[in-house]
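Got a structure here, written out as structure tokens. Questions coming.
The complex appears here minus one protein chain, its other protein chains still in place.
Right after this comes chain A.
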Amino acid sequence: MAHADLAASTEQALGGAPRKQQLIERLTAELPADIVLHADEDLRPFECDGLSAYRQVPMIVVLPSTIAQVQTTMRICHDNDVPVVARGAGTGLSGGALPLDDGVLLSLAKFNRILDIDTDNRRATVQPGVRNLAISEAVSHLGLYYAPDPSSQIACSIGGNVAENSGGVHCLKYGLTTHNIVQIEIVTVEGERLTIGSSALDSPGFDLLALMTGSEGLLGVIVEVTVKLLAKPELARVALVAFDDVRKAGDAVAAIIQAGIVPAGLEMLDNPAIVATEEFVHAGYPKDAAAILLCEVDGTEAEVEEDIERVREVVEREGATEVRISRDDGERALFWAGRKAAFPAMGRISPDYYCMDGTIPRKALAEVLIGIGELSEEYGQRVANVFHAGDGNLHPLILYDANQEGELERTEAFGGAICRLCLEHGGSITGEHGVGVEKIDQMCVQFPSAELTQFHAVKEAFDPKGLLNPGKAVPTLHRCAEFGAMHVHNGELPHPELERL
């Protein structure tokens, strides 16, 4: 594979085949044989997650269906110094569940039951493999829902959402995953069960729940999640606003927030994204617009009526060429349908796409978008922008053809340049998809080595042997030194204090 140093990150591998055979014997001695997969034919389908450009066949896949089986797997792997990568629905876009050739891939997809719905406290306790949308569907008849709604919510699992601290179109108002869970249970690297958080609003001691959320499988394996449920708003309406200029659209986003409106969602699509999704969903998006905004407000009927009119005033002042306001829930769903299907719909206009996830301050929106357009010309790759404009979380989708030699490499370089552009404007390299393997090199640009050292210290506190999802999320200083040697930007070397190879 193109990213060979992942294998290097787990170079403690003790000599391939005999070790694999030994581990299979130990695992099958304590687990049902049919949940331990080790033949290449069985392993292949697990070699990548939602980011299929990165692939690695795992040494072994384990498909447990009970927490005891997870514990057994962890204990055996820990005893034998075998790294473990946990995987939920495999919909992640940063390669967080990319397997290791000397490691065990632990699939939690069989944990798909909702364990308890507590209407008094508005909580649901679910297994980690439960689909995000399945939670809202299960409590819909009670007038409740689970707020974070990533675009992949139909398929992505709640365990994966916690591991990546997923957001979604409504996180502007309702927060990320971390704001919507109260308790999780994990299995530690040694195979012990540990409850983090509590059913109360706050618990004494360090806020470990916040630490665990977004830890990308580096600190423990999530086996149970208790989420908050919210009452469905009485009413929600969405404004579909078109602009003939990306800059005006960017300014309108800042103006809406400035006006003191807190939209439930505020999304933007640029022209290539509008055209691609419209072909598929037929949501009625104006295909000639330079950009559209989708601005949703929710609450009581009076609030919504007032807010949506204010949104209309603001965007018209900012030069909107068209404002359409959803008349009913059907139309609202239609307006959103294009946005929700925008990513994979790219599969219709390009064989492959590469999704970036940078964040920037809202005021820099227009400038960064124009900068991405310039980079697109420079690298000769098409790009479509679909993003959470309200919280400045960009999702540039770089279109490429993996079957053309060199295109993936050029795309990755383009992606790296977008990350740097975000950082230059005071943003970060990832808003919600996680670092995974995809953006690990950009972590070297984002954080100085002192901070990275502290990150490693946190990991060591949970996982002294470094067996949980090694090689993801937090780069080794060694890796950063190599990366710095390769990418000298504006004459500045990242981590100049590190010795070069």
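The criterion applied here is as follows: contacts are C-beta pairs under 8 Å (C-beta built on N, C-alpha and C of every residue); 3 or more make two chains touch, one makes a residue touch a chain; residues count from 1.
Keep this in mind: contacts and distances are computed from a predicted model.
The chain that is not shown carries the UniProt protein name "Glycolate oxidase iron-sulfur subunit", picked from "Tricarboxylic transport membrane protein", "Branched-chain amino acid ABC transporter permease", "AzlD domain-containing protein" or "Glycolate oxidase iron-sulfur subunit".
Note that of A:Y353, A:Y379, A:F447 or A:F483, the residue touching the chain absent from this view is A:Y353.
Among A:L115, A:A231 or A:A402, the one in contact with the hidden chain is A:A402. Per the touch definition above, the residue from A:A341, A:L394, A:L421 or A:A481 contacting the chain not shown is A:A341. Screening A:L63, A:V368 or A:L468 for touch with the missing chain picks out A:L63.
Listed by residue number, the positions of chain A touching the unshown chain are 39-42, 44-46, 48-50, 52-53, 63, 65, 89-91, 107, 109-112, 129, 131, 133, 152, 154-156, 280, 341, 343-348, 351-353, 402-403.
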